[in-house]
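For this view, one protein chain was removed and the others were kept in their places.
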Amino acid sequence: MIKAGIIGATGYGGGELVRLLGLHPAAKVRAVTSRSYIGRAYHEVFANFSHHEELYLQEENIGVMAKECDIIFLALPHGVASEKVTESLLKRVRVIDFGADFRLSDASVYEKWYGVTHHAKDLLPQAVYGLSEIYRERIRGARLVANPGCYTTCGILALYPLIKEGVVDPGDIIIDAKSGVSGAGRGLDLGVHYDEANENIKAYKVGSHRHTPELEEQLSLVAGRNITLSFTPHMIPMNRGILLTAYGKLTKKYSYDEINEIYNQYYKDEYFIRMTKKGVSPETKWVKVSNFCDIGFTIDERVGRIIVIGALDNLVKGAAGQAVQNMNLMFGLEEKAGLDMAPVFPA
Amino acid sequence: MIKAGIIGATGYGGGELVRLLGLHPAAKVRAVTSRSYIGRAYHEVFANFSHHEELYLQEENIGVMAKECDIIFLALPHGVASEKVTESLLKRVRVIDFGADFRLSDASVYEKWYGVTHHAKDLLPQAVYGLSEIYRERIRGARLVANPGCYTTCGILALYPLIKEGVVDPGDIIIDAKSGVSGAGRGLDLGVHYDEANENIKAYKVGSHRHTPELEEQLSLVAGRNITLSFTPHMIPMNRGILLTAYGKLTKKYSYDEINEIYNQYYKDEYFIRMTKKGVSPETKWVKVSNFCDIGFTIDERVGRIIVIGALDNLVKGAAGQAVQNMNLMFGLEEKAGLDMAPVFPA
Amino acid sequence: MIKAGIIGATGYGGGELVRLLGLHPAAKVRAVTSRSYIGRAYHEVFANFSHHEELYLQEENIGVMAKECDIIFLALPHGVASEKVTESLLKRVRVIDFGADFRLSDASVYEKWYGVTHHAKDLLPQAVYGLSEIYRERIRGARLVANPGCYTTCGILALYPLIKEGVVDPGDIIIDAKSGVSGAGRGLDLGVHYDEANENIKAYKVGSHRHTPELEEQLSLVAGRNITLSFTPHMIPMNRGILLTAYGKLTKKYSYDEINEIYNQYYKDEYFIRMTKKGVSPETKWVKVSNFCDIGFTIDERVGRIIVIGALDNLVKGAAGQAVQNMNLMFGLEEKAGLDMAPVFPA
Partner (left out) sequence: MIKAGIIGATGYGGGELVRLLGLHPAAKVRAVTSRSYIGRAYHEVFANFSHHEELYLQEENIGVMAKECDIIFLALPHGVASEKVTESLLKRVRVIDFGADFRLSDASVYEKWYGVTHHAKDLLPQAVYGLSEIYRERIRGARLVANPGCYTTCGILALYPLIKEGVVDPGDIIIDAKSGVSGAGRGLDLGVHYDEANENIKAYKVGSHRHTPELEEQLSLVAGRNITLSFTPHMIPMNRGILLTAYGKLTKKYSYDEINEIYNQYYKDEYFIRMTKKGVSPETKWVKVSNFCDIGFTIDERVGRIIVIGALDNLVKGAAGQAVQNMNLMFGLEEKAGLDMAPVFPA
C-alpha cells in the first residue's frame, strides 16, 4: 500500500483527496496536517468521515512525514509550497502540489502574477505539470508534480487538440468559465457567505485571474509560439462543478465531422475524457463527484468560430481526482485505480 | 388611470407585470386572459396576489379587451401575436408585445429563425423596438411596441456606446450570457425540473438561440453595417437574473477613463442604467426585483480586448419592467413611474 | 416626513429597513450608523441602493441622533440596546429595538437565556411587545417598542386564536420551525459559508433557542397561565423565509369550519394575515419580500391534534416590515403605509 501524507488537509480539496484515497485499492492516508485543528480528529472537521477515517490532525513536520510516507500531497497557500519542497526532500519522497508554485516554468511570471517570491527556482526544471492526458510519460518518472488549476485543466483539455492541429488561431482565444462556490475554498469571506453567493452570479478577477498565465504557458507549448488569451471566471450558485465555454477562430472552414475526428485522435483512448454527441452540450451535473471531463463543441459557421464546452468537477478532475490520477502514474498503477466511479446524479 | 389588459397572464412575465402594475400610480390591470385557467381567480395561479388582485382569468377576446382597455400586453407564443394584432386593432388600442413577432424588421429573418409564418408583415414598419434608452422618442409615438428579449436588452445596453463610438470592432463580438431558470418560463419540461436544473450549469442552443438575430439587427443599426456575432446562453441555478459577459476587440488603445467617459455620455442621465465603479463587477443580486441594468467593464490590455459585463433582472428590465417603462413613454408619464424601487437584497 | 435613524444599519435587517423606508410615503431615513463601515457610502455596503440612497454611515452617537430624528431603530447585539436606551432618551425620541433586550418582561428570564446583564430593567414596564396584530393599541402609545423575533412572530400569530379560545392544550405545544439562512445574519461563520449551508438542512440550538422564552411569555399571557413548549429551529438552504409547523393537542373534537371561524374572528380584518383555504398549505414563496403572514391548518382527527402552519418573510414581517408597521401605529399613520406590496414571485 502506498502511504500518503497530506499537508493542509482541512480544505475542500484535502477532504476530497482523503475521500478518494479511502476508495483506492492501493493507497492509504497515513498522516494529515493542519494549522488550525492540530490534535483534532479528522471527522470533527469533516463529519462525513466519522465511520471512515481514524485520522488525527498533526502539526506539520514535512521531514517526519517524508520518512513515514511514500507520497506527500501539499495543499498550501501559494508561496509556501516552494519553501517546503527541497531537492533533499524529493530524494526521499514524491510530492504532488495542489498549489501554483510549480506550475509555471518561469519563476518571474509566477512572481509577477502571484506577488510573492519563489523559493525553489532550482526545482522548476524537474517539476512536471500534472495533466495526465498530456504529460503522462513525464509524470510517470516525476518526483515533483504540479497539479493543475481547476479552470486550467478544463481549458487545456477543451482546446488542446484544436490548437495542436492548427484548427483555431491561437492568438484569438476567449475562455469564459463558470465555477461552483467550492472553488473558492473553505475560508470565511463575505463573498462566500450563503446569502451573498446564493441566487447570484458574478465575474471576478476579470483579466487578472492567476490561472491565465498557466493557461497561456500550457497552450503556448502546444501552439509552439507564445500566446495570450482572454480568461474570465464567474462564480455561480452551486457547490461543485466547472463549465467552461471557449471561443476559437477557425483557421479555415471545418465540418463537424472533421473536428470530431481530430478530437477522437487525441481522446478516444482517454478514459476520463468523454466527448458528447453532436448537439449535446456538456452539463456539470453529469460529471459531478467523478474524474470525468465532458467536452462538446459547436461550429458557428456564421461567424467562423468554434465554441467548445468543457465540464468537470472542480474538486475531482480539477483537484483531488487529478492528483490521484497522477499518483497512479507515478507509482506504476493502473491510471484509473480508485477513480473509476460513475458520476453521481442527482447530487 | 390607464386600463391595461394582459393576454397570456399566467407565465412568469405576466405575473411580474401584474405585480408591477399593482404598484403603478397611474395604471391598473383591467383584464387578464389565459388558455389553461379560464374562470379561475388570478391568485389561485399566483398565490402571492391573494390580498392584492381581484382578477379572474378570462377567455381571450382581444376585440372586447381593446374596448375596455387603453393598452394590451401580449405574452403569447411566437407566431400567435402576429395573428392577433391588426391595423384595425391598433387604431383602437396600444399594444406591447412581449414576444418576438415584431422585434425583427425583416420578416424573412424572423421566419428563418423562428420557423413559423409571420402573419402581419404590413405592421412591421410601424412596430417600434421597445428599448427605452435607445428608442425613447419613437416609443413615445408608437401604437405597437415590440418589447425586447431579456438577453438582448442586456447585450445591447452593454455594447451600444462602444459600437456607436467605434471603440470595438463590430465584426468581432462574443457574448457569453448566463440566465436564471425563470427565463425558461413556467411550462413543464425535464430541463427545468428542480433536480435537473439545481446544482447544474449548461449552455443551450449554442449558435442557434433566437435572440441572436435580434442582437445582430440592433447592433448592426448602431454600427451602420451588417454584423454577425457569437452568442451563447447558459442556464444557471437561480430563479432570476441575467449576467452577460461581452468580449470586444478594441479598435485602438483606450484608457479606462476614456471609455468610462464614453459610457457617461450615453448613460449619465439614464436612470435605469448604473455604471459600476472601476474594479467593481456587476452582480445579479444587486439588481434583483428591479428595473436596473448594471454595467461594468475591464480593459484587458494584454489581448487588446474590452470585457463588458451587464446584469439585470430578466423578469423586470428583461421583460415586465421594460414593458412598463415603454407604457410610461407611450402615455406621456414619467418614465420611471411605478418602477423606482431599490433592488431587493438578499432575495 | 418622519425622520428615522438606524443604529446598526449594515446587517440584513437594517438593509431591509432602509429599503422599506425608501418606499414609505411618510418616512425617510435620516441617519445610519455602523461600527465597521464608518464614513462609507451606504451603497458600498449594499450595492442595491446605488441609485437610491444618499446615505453615509456615521459613528454612532445616539444623543445626536435623538435630536435629528423622530424615531430610532436599533439593530444591535443583545445586551447593548439596554445600555443605549434610557428614560431620558425616550423623552426625546421614540425607539424600536430589533433585538431581544426589551422583549421579555422579566429581566431575570432574559439574563438566564441570554447570559448577559440587563442594563435597563426600569424601562421594561413601559416597553411594548411590537406584534401589531395583538398589541395594536398599546403600540400606538408606546415610546419604546420591542420588535418581536422572526420565529416568535410566526409562532404567536399561528397559535394565538387557538390558545385564546382554549382550542388547544397550552401545555402540549410543539413548534418545529424552518428558516432561510438570512436569519443568521451577515456575519461570517463557517455555518453560513455557502458550501456548508447549501444542499443541507440542520436543526440548531435544540431545546435552547432564545426565542423559546419569548414564545412562552407571549403565549402564557394568552393562555392566562404559565406554559412551556417545545421549540426546534432548523436552517434550510434558501435566502429568506420562515415556515413554522405547530402541533397542538385539541381540547375536544373540532370541525375544520369551527376552527376556521375562530381564526376569522381574530384575523378577518388583519390585512397582513392571510388564511389559506382548506387543503392549501402555506409556502414561503407566496410571502417573499412582503409583510404577509400566511396561516393554514389541518385537523388530524386520528391523533386529536391540529397542525398549524405559518409562513412569513423573516426580514419583513419577521423584522423590518413589522418594525415599519409598528412605526406607522406609533405615529398615527395608516398601519399598512409603505407595506402594501404584493409578494414577489418567483424570487
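Going in written order, the chains are labelled A, B and C, and every chain counts its residues from 1.
Just so we're on the same page, contacts are C-beta pairs under 8 Å (C-beta built on N, C-alpha and C of every residue); 3 or more make two chains touch, one makes a residue touch a chain.
All of these numbers come straight from a predicted model, not from anything done at the bench.
Student: Which residue among C:A41, C:L188, C:A203 or C:L221 touches the omitted chain?
Tutor: C:A203
Student: In the whole complex, not just what's shown, which of B:R40, B:H119, B:R140 or B:R186 touches the removed chain?
Tutor: B:R186
Student: Return the single residue from C:G241, C:G321 or C:G338 that touches the missing chain.
Tutor: C:G241
Student: Using the document's definition of touch, tell me which of C:H78, C:R186, C:K288 or C:K317 contacts the absent chain.
Tutor: Answer from the full complex: C:K288 touches the omitted chain.
Student: I need the residue numbers on subunit B that touch the omitted chain, in ascending order.
Tutor: Counting over the whole complex, subunit B touches the hidden chain at residues 12, 181-182, 186, 188-190, 192-199, 237-239.
Student: Against the chain that's been left off, what residues of subunit C make contact? List them.
Tutor: 174, 176, 178, 180, 195-196, 198-204, 206-207, 228-230, 232, 234, 236-241, 243, 245, 247, 281-285, 288, 298-300, 302-303, 305, 307, 309, 346-347
Student: Could you please point out the subunit A residues that touch the chain left off the display?
Tutor: 12, 15, 19, 22-23, 46-53, 182, 199, 239-240, 271, 274, 276, 280, 283, 285-290, 292, 341-347
Assume only the chains that are shown with their structure count from here on.
Student: Closest chain to the overall C-alpha centroid, by per-chain C-alpha centroid: which is it?
Tutor: Chain nearest the centroid of all protein C-alpha atoms: B.
Student: Can we say the copies subunit A and subunit B touch using the same residue numbers, with more than half in common, or are the two sides different?
Tutor: same
Student: For the chain pair with the highest number of C-beta contact pairs, give its two chain identifiers.
Tutor: Top of the contact-pair ranking: A-B.
Student: How many angstrom lie between the CA centroids of subunit A and subunit B, rounded to a whole number?
Tutor: 38
Student: Residues of subunit C that touch two or more other chains: which are they?
Tutor: In subunit C, 12, 182, 199, 239 touch at least two other chains.
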